[in-house]
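The structure appears below as structure tokens.
Just one protein chain is left out here, and the rest sit where they should.
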Amino acid sequence: MSGHHVSRRVYFAVGFALLVLFLLTVGVAYIDLGPFNIVVAMAIATFKAILVVLYFMHVRYSSRVTWVFVSASFFWLVILLVLTLSDYATRGV
Amino acid sequence: MKTVNEDALQKNYITAAYGIRSWLLTRDHKRIALLYLISITLFFFIGGFFAVLMRLELMTPQGDLVSAETYNRLFTMHGVAMIFFFLVPSIPAVLGNFLLPMMLGARDLAFPRLNLLSWYLYMVGGAYTLYAMVTGGIDTGWTFYTPYSTGYSTTNVVPVVVGIFILGFSSILTGLNFIVTTHKMRAPGLTWFRLPLFVWSQYATSVIILLATPVLAITLALLGVERIFRVGIFDPALGGDPILFQHMFWFYSHPAVYIMVLPSMGVVSELVTCFARRRIFGYRFMAFAVMAIAVLGFLVWGHHMFVSGQSVYAGMAFSALSFFVAIPSAIKVFNWTATLHKGRIEFRTPVLYAFGFIGLFTIGGLTGLFLATLAVNVHLTDTYFVVAHFHYIMVGGAVMGYLGGIHYWWPKMTGRMYHEGWAKFSALILFVGFNLTFFPQFILGYLGMPRRYYIYPEEFQVLNVLSTAGASILGLGYIIPMIYLLWSLRKPRTAGPNPWNAVGLEWLTPSPPPTHNFDKTPVVTEEPYAYEEKSAHGG
Amino acid sequence: MADNHSRVAHQFDDLAQQQEASNLGMWAFLATEVLFFGGMFAAYAVYRSLYYDAFVAGSQHMDVLLGAVNTAVLLLSSLTVALGVHAVQRGNNGALTRYLLMTIALGSTFLVIKGFEYSHKYAEGLIPGVRFALEGPDHVELYFILYFVMTGFHALHMIVGIGIMTAMIILTRKGRFSPEYYNPIEVSGLYWHFVDIVWIFLYPLFYLIQVHP
Partner (left out) sequence: MWDFPLLPEAASSTAAEVDALFWILIGVASVFGGIITAGLVYFNIRYRKNSKASRAGAVSEHLPLELLWSIVPLVISAGIFGWGAKLYFDMHVPPENAREVYVVGKQWMWKIQHPQGNREINELHVPVGVPIKLVMTSQDVIHSFFVPAFRIKQDVLPGRYTTTWFEATKPGEYHLFCAEYCGTSHASMKGRVVVMKQEEFERWLAGNRQEESMTASGDQLFRQFGCVTCHSQTSQERGPSLHGLFGSTVRLADGSTVTADERYIRESILNPGAALVAGYKPLMPTYAGQMSQEQLFQIIEYVKSLGGPQIAGERRNP
């Protein structure tokens, strides 16, 4: 198979980074940031997800089509969330 | 008299193997297409039967034929059967399955086993839903609005929902198969902009199926959880929000309209070019328009909810976005019309259906503008205007395209020609019957007759009688093709590989095609719809 | 050594086309999965924004530590899957089997811990519709419904994943895979990673809503 070969070092580095980020999520949760707790938590989670997608799932080394598929599913998720929430956010009239 | 040696008669996909096992375990996309053809036709006539009973009841303002309980089950089961079990699978699962690999120059879909699994999932979901219908039915409307569906209806809501949930996976696997096949299995030289528009439309449809169906699945699953465990997800009495159900439901169900009509648009592009002997007008615009509809179709679901209690500002955003969808649809209609310019139009049955599609879809689309307009929608929504509008799109559009496609590719699928006279006659009958059935409903709607009423004020009777009269003609128009198409199977195979003298890879193989479609993988060297070149070379 | 030619299904021209197709097929399927979970995340977002207090109150009943252990377990399992792919690329099927076994072990650990959490919830009467005895702010059941539905569907995906990984071990033992042909391992890995990603979001959304003093 012509798939790209990622070295073990990269896998271990990414795995380590994920664990660090996970500890960071827990740590930050214990600091009161007001409404920003959720923002930070989601930002870290998204970053972790991107790490998994890019390295563990090899998207970084994949064809354009794979990129398109990944971004499309993300884009559609955003449509669902944003348009649904737009109703609830502007209800007060 | 034997004119041809038996061995020289190439084995085709139908004669390749005999016996029930060879059909039920087949992985040939063409055989699976035929399995679908039979199954969805069954559901079409079941759904049609419910429609007939409804129209009969509506001949008089009183409830004299059926009771309220029965009528509510009739329109619900009509909707469920027609939408989920006929329209959504119709063109993709039958024509798409049969033609997509051939149009791409491939031997089969990328995942033949998944394809067979899709059909089995369809059958399991269908059988389960049928069982639920027979043992009491369901009366929530095909929209399953909460809290009625979760807390109040005493009918078989959960079984029907489970049936549709299973069916969803059937759709998803078909869509997945089409997308991968289109990406990875195109013949040499067949670039994206050499694809027939039918393939583009199947691709766009598959994108919608893949991204919308899972949301329906989870919505129905949550509905089931609420109903079974009596916990509040959507029922306000238990702490939920019914509007959220509507958002999630329409996130699927509005794009689902495009699942039904986009494939028909693809069919119409094939038919118009073939019978006008013309290249399609504005090929790239047509391809982009299909993809634009697929994307924009996801941004407009809130226009089903203008009076639902949704925020006023969200309503405005959804309304504005809805008008954007009209643009690519308008492009398509104009381009089909322009394709006829300087053509050599031959009036065969398939193209009559295509013209029927263009006319009826135009009316359906233009009345869609009425419903996208906020203030007008307030008056029209949940009336017969909406009923008429979506039947113009889904029956006038999707079914006309489906029947046109069936007539066009019937010789390819079976090797037989049908009786042209009867076919033209029934196309005409369908067109007249359809308009007589549904046009009066626009007026009824503007007058204010709400949908899902089995009794109504007397002043609405004349228009309802007209509609019922039209429905009887329309029903005839659906039965006649059944008869002459089946009849044609008794005749010898005379269609030849290319009875319409059409271009496109599917016409390069014998009719019916051999199991592997092509003896030698075709190489594509020209643009699609090269009809002018073909005539120039005396083809 | 596997005969690569026999791996090519009749509809494909060559192995590369077949492998690209099945990769793409899995990505398409994962796009579907994103929207499947997306529907639940949308419901979560709406209700959390409407009934934030209820969500805080509900999340106080979560065991942050068990959730944290599970998160670490899943992250590690993703690493072992990735290392498994690496092993098969090198033709080291022994290592592949070991990594897959580790993955299954980690996945099972996750499920066992999840099972403990569920049974605690049952004991405390925190399962709406089954046994619910919490006197909390209005709509607090919504938090628990979403918790059980979302983690339940996630656990279901884990079970399927463990099944797939078991099948992969059997195929590995049969000597099906080689550095030239290991596509099923790669595709199963994609699925496993996706399930991991879902949990990456579920953990902060359910366990860490407001743990700070």
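Observations on the model:
Going by the order they are written in, the chains are A, B and C; count residues from 1 in each one.
FYI, contacts are C-beta pairs under 8 Å (C-beta built on N, C-alpha and C of every residue); 3 or more make two chains touch, one makes a residue touch a chain.
The model shown is predicted, which means the values in this text are computed figures rather than measured ones.
Residue B:Ile363 is the one among B:Leu121, B:Ile363 or B:Leu403 that touches the chain missing from this view.
Among the residues B:Phe198, B:Phe390 or B:Tyr454, only B:Tyr454 touches the chain that is left out of the figure. Per the touch definition above, the residue from C:Asp14, C:Asp53 or C:Glu124 contacting the chain not shown is C:Asp53.
Of the listed positions B:Ile20, B:Ile38, B:Val134 or B:Ala237, the one in contact with the omitted chain in the full complex is B:Ala237. Against the chain not displayed here, chain B makes contact via residues 63, 68-69, 71-72, 139-141, 143, 145, 147-148, 151-153, 235-237, 242-243, 276, 278-283, 285, 306-309, 312, 315-316, 319-320, 323-324, 326-327, 330-331, 333-335, 337-347, 355, 358-359, 362-363, 366-367, 369-370, 372-379, 381-383, 443, 446-448, 450-457, 459-463, 532.
Hidden from this view is one chain, which touches chain C at 51, 53, 137-138.
As a working rule, only the chains that are shown with their structure count from here on.
Work out the mean CA point of chain A and of chain C, and you get 15 Å between them. With centres taken as mean Cα positions, chain B sits 37 Å from chain A. The set of chain C residues touching two or more other chains comprises 20, 24, 28, 31, 35, 38-39, 42, 46, 50. In chain A, the residues that touch at least two other chains are 65, 72-73, 76, 80, 84, 88-89. Contact residues on chain C toward chain B in their complex (touch as defined above): 9-13, 17, 20-22, 24-25, 28-29, 31-33, 35-40, 42-43, 46-47, 50, 128-130, 138-139, 141-142, 145, 149. The residues of chain A lying in touch with chain B in their complex are 65, 72-73, 76, 79-80, 83-84, 86-93. Across the interface of their complex, chain C is touched by residues 1-3, 5-8, 11-12, 14-15, 18-19, 22, 25-26, 29-32, 37-38, 41-42, 44-45, 48-49, 52-53, 55-58, 62-63, 65-66, 69-70, 72-74, 76-77, 80-81, 84-85, 88-89 of chain A.
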